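Left out: one protein chain. Kept in place: all the others.
Per-chain numbering from 1; labels A, B and C assigned in written order.
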Amino acid sequence: MSLVDAPLAAGVTLGDFLLVAAAGFAVLAVGMLYRAVVGPTMQDRVLAVNVLGTNTVVILAILGAALDEPTFLDIALVYALLNFLMAIAISKFTVERGGVL
Amino acid sequence: METARVWLVVALTLLGLFFSFVSMTGVIRLPDVYSRAHTASQADTLGAGFGLAAVALTVGLAGAGFKSVLLLFFIFVTNPTAAHAIARAAFEEGIVPWTNGDDRR
Amino acid sequence: MSGSDPDVDADAEGDPGGGFGRDRPPRSDGRLDSDRRQGTPYTESQVIMPTVKIVAPFAFTYGLFVTFHGGGSPGGGFQGGAIVAAVVFMIAFAFGIEATRQWLANTVVVALAVGGALVFAGIGLVPVALGGAFLQYELLPIPDPVKYGMEGVEILGIGTIVAGVLMGLFFVLAKGFSDAGGFADADAFDDEVGDGPGVNGDDPASDGGAAAPPPGVTDDGRTGSDASGPAATDGGER
Partner (left out) sequence: MTGALAALGPAGAPVVAQVTAIEASLFAFVVLTALFTALARDVLAAVIIFGAYSLGMAALYTFYRAPDVAMTEAAISAGVTTVLLLLTLAKTTRIDHEAAFESVNLPAAGAAGLLFGGLMLTMGDIPAVGSPDAPIWSNPDVTQWYIAETYAETHVENTVMAVLAAFRGFDTFGEAVVVFAAGIAALIVLHREVFA
């Protein structure tokens, strides 16, 4: 029996709790989408998407734990890397548009 | 032992949610990109750290737990750097920081 | 706070002496892509470059892990190749594309893509030569032929094709459209000696092409390729 099957309360296991927590992180992500859409500057958008990306990494990792599929952590790891790439790429682009690129 | 671990996971997850909520509030409410970058690099890194610690504790430190520790390391290294890159880009663009009396909200 | 106006206005008025943002006056037109931008070229900061130095080896190893371990966990050649290419993108953004281009020669990129395609076709055709069907792994003359045949296709075939083609797309898109009469003769030699802005930069149309960007963009392009040579790898001055 893995840890996610451990009961928390009546009829609620730790896995259920983690899924709800992942949903909570997703709701926070929807909230942060406000800043990504409104801006007003491009840097604000990149920042919001970067924070969203960190949030998504946590969602993916929690999903991996809650569904009891530890290999799903690979996806979170890939995402953590590419989120960083996205942040530095876009932030560099907003400054140097066509220059260093 | 098992019960303690379960409740520790719950506590860590809730802490992670709390700090992510703080970072969301900061990203939405703070007035300019620099203060938002401050939130993004600190509160969000902490939130992700607590969330990933909960994951590491859940899956156990053998095998897949190593991946979550690696993930934690990555987040700790890359997240502040990304915030730095963005704030620096904003500075290069000439965006003026918010000071007292500025009516940007 | 629904539109972009408040920030722009504050930009226009908030700076008393023009001293902020180094030597440039604040932006007043609200444009974020500055084509009027002058001043020292942008080199990555001393925070970003060491971070990339730390992260890139991990990421590269992880891409190889995803490629090689595709048989036992999510992943495979396609994903792993994309991650390996993304590592090259990351290095290029941190250290300058021209420097990366010199470090990772065109030969390597082409060899990855072409070699991958040849290996895939080869693994498929060996069973045909031995009297079977295309990609009939059982006939391969190796131990555990189905497993290692598949791994060979994934790692040496798909992984290298994807990595090579994505890196190539990155480099070729970063260079842009060549208008020097079709297949550019000068450009190839130009890049071989690592002298980016030489012939290419002198030709005003070479960066423009069909899209015809405003003059400012071409200027920026020249400044950037000047700056992102080997000097950019020596560490940002700031």
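Of note:
Just so we're on the same page, contacts are C-beta pairs under 8 Å (C-beta built on N, C-alpha and C of every residue); 3 or more make two chains touch, one makes a residue touch a chain.
The shown structure was predicted, so the numbers you read here are calculated from the model rather than taken from an experiment.
Partner chains of the missing chain, restricted to those shown and counted over the full complex, are A, C. Annotation for subunit C: contacts to the undisplayed chain at residues 3-4, 30-33, 66, 70-76, 78-79, 82-83, 85-86, 89, 101, 105-106, 109-110, 113-114, 116-117, 120-121, 124, 134-135, 137, 144, 146-147, 150-151, 153-154, 157-158, 161-162, 164-180, 182-184, 187-188, 191, 207, 211-214, 217.
If you put the missing chain back, the residues of subunit A touching it would be 16, 19-20, 22-23, 26-27, 29-30, 33, 36-37, 39, 42, 45-46, 48-49, 52-53, 56, 59-60, 63-64, 67, 69, 71-72, 74-75, 78-79, 81-83, 85-86, 89-90, 93-94, 97-98, 101.
Simple rule for what comes next: only the chains that are shown with their structure count from here on.
Taken as a contact graph, with one node per protein chain and an edge wherever two chains touch, the assembly is complete, since every chain touches every other chain. Centroids built from CA atoms put subunit B at 10 Å from subunit A.
Chain centres here are Cα averages; for subunit B and subunit C they lie 28 Å apart. Of all residues in subunit B, those that touch two or more other chains are 70, 74, 78, 81, 85, 88, 92-93, 95. Residues of subunit A in contact with two or more other chains: 41, 71, 74, 77, 81, 84, 88, 92, 94-95.
Residues of subunit A that touch subunit C in their complex: 38-42, 71-72, 74-75, 77-78, 81-82, 84-85, 88-89, 92, 94-101.
Touching subunit C in their complex are the following residues of subunit B: 32, 70, 74, 77-78, 81, 84-85, 88, 91-96, 99, 102-105. Those residues of subunit A lying in contact with subunit B across their complex are 3-4, 6, 8, 14, 17-18, 21, 24-25, 28, 31-32, 34-35, 41, 43-44, 46-48, 50-51, 54-55, 57-58, 61-62, 64-66, 70-71, 73-74, 76-77, 80-81, 83-84, 87-88, 91-92, 94-95.
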